[in-house]
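A protein chain is absent from this complex, but the other protein chains hold their places.
Residue numbering begins at 1 within each chain, and the chains themselves are lettered A and B in the order written.
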Amino acid sequence: MTFDFGQVALVLVFAIVPILGIILGLNSPGLRSRGPILIGIVAGILPILAIYIPKNFVSGNGGMSPRLDAWLIILAGFALLLGVVNVLQNNFRKVARRESGWFFSIVLLTGLFVTGGFGIYGAVSRTGIGFNPDGSSTPFKYMTDWFFQPLQSTIFALLAFFMASAAFRAFRARNVEATILLIAAGLVMIGRVPILEFLAVPFPFLHAAAASGSQALGRLTEWIMDVPNGAAQSGIIIGAALGAASMAIRVILGIERGYLGLGKGE
Amino acid sequence: MRGFLERLLRLDRRWIFLFVLLSVTVPIIVPLGLPVTTTESTRKAFQFIEAMKPGDTVLISFDYGPSSAPENDPMAEAVMRQCAIKKLRFIVIALYPLGALNLANNAVAKITSEYPGLKYGVDYVNLGYKDGASAVMRRMGDDIAGAFPTDQAGTPLAQIPLMKGIPSLRQVQLVFTVATGIIGEWWITQVHPQAGTPIIIGPTAVSAPKYYAFLNSGQLEGMLGGMKGAAEYEKLMRAAHPEMDRFYGSTRDFTATKGMDGQTVMHTVVLFFILLGNIAFVLSRRGATR
Partner (left out) sequence: MKSAGCMTLIGLFLAANVFAAPIDAPATLPPDLPLPQNLIAKDKPGDSGGAVVLTWTDPASLPAGTEIEVLRAEPPAYEWQPVAKVAAGTGTYTDTSAKDGTAYRYGVRTSLAAADSTGAVSVAASTGAPVVSEPVSSHDNWFKVERTNSFVASILFVIIILGSIQMARSGKEIFIRRIPGLNAIDEAIGRATEVGKKVMYIPGIQSMDDIQTVASVAILGHVARSTARYGTDLEVPNKDPLTFASAREVVRAAYLAEGRPDLFREEMVNYVTYDQFAFTAAVSAKMTREKPAAIFLVGYFFAESLILAETGQSTGAIQIAGQADPTQLPFFVATCDYTLIGEELYAASAYLSREPVLLGSIRGQDIAKGILILIAILGIVLASVHVVDLSPLFRTR
């Protein structure tokens, strides 16, 4: 049996230390906060090291960093179970106490069990969740195609309505900045679609002028997206990246603890 | 007059919703056939793929869900049709967790029914869905089989002729990511520096402004921004390949070009409301100062 340093180190930091920390932390509050911080330090430093160190035990196939990535996916799967348990608890409670909206809880629970049941059936019967061998849809795929997809599209389509109402309310020339926003938004909205051709449809003598106007506005729109927008986006992205790096350093060094629920001095 | 202006400024949003609904649905029923002008970012994407040689490989990543299918499906289909015409091989994967696999399977089924000469395993392959998009991409940069040991049907990659000679993304000539959300950006910021593979992105219109920064810095070869980008691509396809008229010449089926009619009318309606709101705002302010 070969000694895999990477595997041993990961098991030590992410399994042994937390278990020991929980057991010892029952008596020692200080250890309760230090344990997660230590794990956070190692989990934060490993991917950074993997970027620069190509050694197999760090970043190669089966190395510490790819293994940690895989563990995160597994962890997320178990956390999903935790989420589903919470959904069941909350909604069963609502139905039992006849709280307001309890009928919708029944609809939610029905959807959860039916869809989950079809998925489990697909796994158990080995037909999967896509097409059957004969080309017909499995029950899960049927639910996806005829319930899930249309519902998702419907909610996404609400964006169009909300965008229109937000534009009506927000694009008012209240001050200089708002006026610049209004003009830029108007130019981009006109430049992205053939509005001039659309308005010129009943007037054939205006078609040529509308077409060249559209092209000119299209070029102006491209310039607005390329230059002012591109510059602003770059600036925000760079600034945010530096902020993220700084926050990451604070988390890795254990200075930032707000996300753990620890305050000053804890 | 003052009261009218006040009512206009506080117009019930449901009136706006009604006009938006009409502006989108009427052009679908009565297509207007409005022209589409192409932009530099889409032309660059099109010309890049047009310049590829027969036998080159394109990886098409379905990184979107059903919610943005009307915007993203036309992009994926247009590029897959272009691959079929140009005899480019394509590898299909799905990285978006909810619904991308279904969309990928539907798109592959559609294109292979249009081009029955395409042979699975030789001209195209469908590797299916894998969780953990960022980790999967990084792995594919060095070893595709490490991320996708088998294709969707369970065949090991070593037994698939197309995958011989393509151990990693370095041997792929282009990655085309059809994306909503962050996954598209990860292809640019993680895979492109690691493997050097050229990237073209097809984001939703909402995300498109962010990618101009990447276009300007040369990290992207081109971009199809939203449904407009897809409509531009359809126009470029028709101009370069007249046989595309059988898909894009008819208004019966939904295409991005057809969808742009509704977007044009909607933009007009929204601009009208913005103008109305500003006129009412300016007049009411003038009235208040008097």
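Methods note: contacts are C-beta pairs under 8 Å (C-beta built on N, C-alpha and C of every residue); 3 or more make two chains touch, one makes a residue touch a chain.
The shown structure was predicted, so the numbers you read here are calculated from the model rather than taken from an experiment.
**Student:** Would you list the chains present here that the left-out chain is in contact with?
**Tutor:** Taken over the complete structure, the missing chain's partners among displayed chains are A, B.
**Student:** Could you tell which one of A:11, A:96, A:159 or A:216 touches the chain left off the display?
**Tutor:** Going through A:11, A:96, A:159 or A:216 one by one, A:159 is the residue touching the chain not shown.
**Student:** Among the options B:206, B:240 or B:276, which residue touches the chain absent from this view?
**Tutor:** Looking across B:206, B:240 or B:276, the contact with the absent chain belongs to B:206.
**Student:** Which listed residue (A:28, A:90 or A:132) would be found touching the missing chain in the intact complex?
**Tutor:** Counting the whole complex, the residue in contact with the absent chain is A:90.
**Student:** Which of A:54, A:116 or A:228 sits in contact with the chain that's absent?
**Tutor:** Here the residue in touch with the unshown chain is A:54.
**Student:** Which parts of chain B are in contact with the chain that was left out?
**Tutor:** Interface with the chain not displayed, on the chain B side: 13, 65, 67-68, 97-98, 142, 167, 180-182, 193-194, 196, 204, 206-207, 209-210.
**Student:** With the missing chain put back, which residues of chain A would touch it? List them for me.
**Tutor:** 48, 51-56, 59-60, 72, 75-76, 79-84, 86-87, 90, 93, 100-101, 148, 151-152, 155-156, 158-159, 162-163, 165-167, 169-171, 232-233, 236-240, 242-251, 255-256, 258-264
Everything below uses one rule, namely that only the chains that are shown with their structure count from here on.
**Student:** List the residues on chain B that touch chain A in their complex, please.
**Tutor:** 11, 13, 16-17, 19-21, 24, 32, 34-37, 39-40, 65-70, 99, 101-102, 105, 131-132, 134-135, 138-139, 142-143, 146, 206, 209-210, 212-213, 215-217, 228, 260, 263-271, 273-274, 277-278, 281-282
**Student:** Once bound in the complex, which stretches of chain A touch chain B?
**Tutor:** 61, 66, 69-70, 72-73, 130-131, 141, 144-145, 148-149, 152-153, 155-156, 159-161, 163-165, 167-169, 171-174, 182, 185-186, 189-190, 192-195, 197-199, 201, 211, 214-215, 218, 222, 225-226, 229-230, 233-234, 237
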